[in-house]
Every structure is written in C-alpha cells, then in structure tokens.
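The complex appears here minus one protein chain, its other protein chains still in place.
Up next is chain A:
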Amino acid sequence: MALRAVREVRVLLCKGEASAGAKQFIVDKYAEIKKAHPLLPFLVREASGAAPTLTARFAHGVEKVVPLSGLSSADVAKKLSELGSASP
C-alpha cells in the first residue's frame, strides 16, 4: 500500500455492525501498514454513534473522506489504496 502523499490517516469507527468490516481491517492489516509506513500517523478512534469514515490528509491540509459504513475488510483496503494513489 503506497501512501506516500498521505500525511495522516484517520479511521473513525462506530460501536455497531456498520464498522465491523473496518474493524476487521484494522485488526488484520494495521501491523502491515505500520511496517510499511512507520512514521505515518494512522489514528484509529472509536465513538458510539459516529459515522465510520476513512480520512486521509494530504499536504496543505487537504482532506479526503470516504464513508466506510457497511464495507467489508477487503473494501476498506481498496479504499485506502485508492486514497494512497490519489493525488490531492
């Protein structure tokens, strides 16, 4: 997963079923991502009632937000690599 242009990743999860896939993704893939990008802040935050989203921040504070509601672990991985290859 190339996340070279990304300055910070924020994953917001809710406590319900809607973020089950995203949670699975974190459990399975977090170690791998951290290994590839040890200095990239990859914030995982949970809050009941929050809309599960994936936010990537690029240079100059530009943010891209992808909703994760109901997505499977593989879908989340795809969304993240899409963001990684996107240029702001």
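Note that in this section contacts are C-beta pairs under 8 Å (C-beta built on N, C-alpha and C of every residue); 3 or more make two chains touch, one makes a residue touch a chain; residues count from 1.
Methods note: contacts and distances are computed from a predicted model.
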Exercise. Name the chain not shown, per its UniProt record: "NADH dehydrogenase subunit 11", "Vacuolar protein sorting-associated protein 21", "Cleavage and polyadenylation specificity factor subunit 3-II" or "Beta-Casp domain-containing protein"?
Worked result: "NADH dehydrogenase subunit 11"
Problem set entry | Interface with the unshown chain - residue positions in chain A | 7-8, 10, 12-13, 15, 23, 26-28, 30-31, 34-35, 38-39, 41-50, 57, 59-61, 65
